[in-house]
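Just one protein chain is left out here, and the rest sit where they should.
Let's turn to chain A:
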Amino acid sequence: MLSHSLLPTVAVTDGGGLYYGNMIFTAFVFIVLMLLIMKFAWKPLSEMMEKRANKIADDINSAEKSRKDAEDLAKQREDALAKSREDATGIINNAKQSAQVQSDQIITTARNDAQSIKTSAQKDIEQERKDALANTKNDVANLSIEIASKIIQKELKADDQKALIDSYIEGLGKQDAR
């Protein structure tokens, strides 16, 4: 046994005796250590880990949700596209149909117009031909009277002469008609 210079109550022994006091001390130190770690590290760390777990779960859920949303949107767009394509086809078909109808109408009208114009033109021509024929008749009658009066120097009744020429012209008209 040696006495210690700095700590007078301390005895240095050669490993003898059991130091039960240390059991209390060790247990005390361990429990204090546990409490300190709980206060300064364990609680914040556990909270953080829990927060992270929640965040990951949330992220997964929201990712799932946005994926579904995107899918819905894509489907909507596709539907809209198909619908507009259908609409376009319908519009084109309608336009084609109405154009067909219109063109038919125009052609019909034009044909009718042409027909009526042709008819009236024919009528005009006929009328003019008749007029011209009548004028010619008169002119020919007068001319022939003048010629006859000059040639035969004979007084002739214009009316008798006219009757003669009429009969002649009628004969011409009949030949013409044939």
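One rule holds in what follows: contacts are C-beta pairs under 8 Å (C-beta built on N, C-alpha and C of every residue); 3 or more make two chains touch, one makes a residue touch a chain; residues count from 1.
Please note the rule applied: contacts and distances are computed from a predicted model.
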Study note, to complete from the structure: The chain missing from this complex carries, among "ATP synthase subunit a", "C-type cytochrome", "Nickel import system ATP-binding protein NikD" or "Integral membrane protein", the UniProt name "ATP synthase subunit a"
Point to revise | In chain A, positions touching the absent partner | key: 4, 7, 9-15, 17-27, 29-30, 32-34, 36-38, 40-42, 44-46, 48-49, 51-52, 55
